[in-house]
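Of the protein chains in this complex, one is absent; all others appear in place.
Every chain is named by a letter (A, B, C, D and E) in the order it is written, and numbering of its residues begins at 1.
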């Protein structure tokens, strides 16, 4: 499946922290920057997300702000 | 001002396209990935955004999905 | 690629309207409801979206509100 | 009150799971698809959300991606 | 209909600018602050939005960042 989302950044999972219902997943990009995703615990289980996984951070263009 | 947003990715503006009310700004990250931001034309004018600008792509953690 | 997004609703494209930079795509779900997606013109071109296409409307759980 | 949100999908609550601050509400659409909403526990209490409730899943068009 | 959205700010429409597909609506809050909403032209037509209208700006808590 190809996605309309303009931003699909490849990276490696470096941390997964599950909360009561919401988990935080940290993804390291090739350039060294870290992207944090706040997703449901269900999604973490569904994708069997764990440290070291090669993943893609998917972000809609309308969710990106610019600071200068 | 410090922001709560977990994702603040530094990069360089490589393209700015203005539409009728909405503009698309492309930002190149150090690792070579391109992030596209869909923001208002007003914002582009306010920040005087132009090719070559050093900027920050700001993204809330709850707006990041993960694909695997 | 499997996505963390909890909402992946299958449907059929019934309308595509392109604007200056932003397009509106209408997707009919099996139950008859229509979902409208506001995406970039670039995405419409990339996915060659057209009437009749079988597609998936992808929505993050944190972007769904409830009315009662 | 009429809302600008393009997507207002009627359905029935089939599950409510409260976390520490964030709850997940599952809504079944007429066609059988399930929509998951991640909302605050406060909102669940405010609306007295419970299984069997007839509700509306409200989603802004700019929060819908398309996969093909 | 009661909404789960934690933020429902009453105000008055002070400007409506329609683009090709996307419109910008400016809403003045009682304290004088201006809130800008980027919504579809369809929504502007549906709600017959015009200067002077008493409206509510609806914002999900997960879409609010904090700067300090």
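Following the convention adopted for this analysis, a residue touches a chain if its C-beta (ideal position, glycine included) is under 8 Å from a C-beta of that chain, and two chains touch if they have at least 3 such contacts.
Only a predicted model underlies this, so the values are computations on that prediction, with no experimental measurement involved.
Colleague: If you put the missing chain back, which residues of chain D would it touch?
Modeller: Listed in rising order, the touching residues are 1-5, 19-22, 40, 42, 58, 60, 62.
Colleague: Which parts of chain A face the unshown chain closely enough to count as touching?
Modeller: With respect to the unshown chain, the touching residues of chain A are 17-24, 36, 38, 62-63, 65-68.
Colleague: If you put the missing chain back, which residues of chain E would it touch?
Modeller: Residues 3, 5-10, 24-25, 27, 29-33, 35-39, 43, 47, 49, 53-68 of chain E touch the chain that is not shown.
Assume only the chains that are shown with their structure count from here on.
Colleague: Hey, how far is the Cα centre of chain C from the one of chain D, in Å?
Modeller: Chain centres of chain C and chain D, defined by C-alpha means, are spaced 17 Å apart.
Colleague: Could you grab the centroid distance between chain A and chain E? Build each centroid from C-alpha atoms only and quote it in angstrom.
Modeller: Chain centres of chain A and chain E, defined by C-alpha means, are spaced 29 Å apart.
Colleague: Multi-chain contacts only, two chains or more: what residues does chain B have there?
Modeller: Residue numbers touching two or more other chains: 3, 5, 19-22, 24, 36, 38, 58, 60, 62-63, 65-68.
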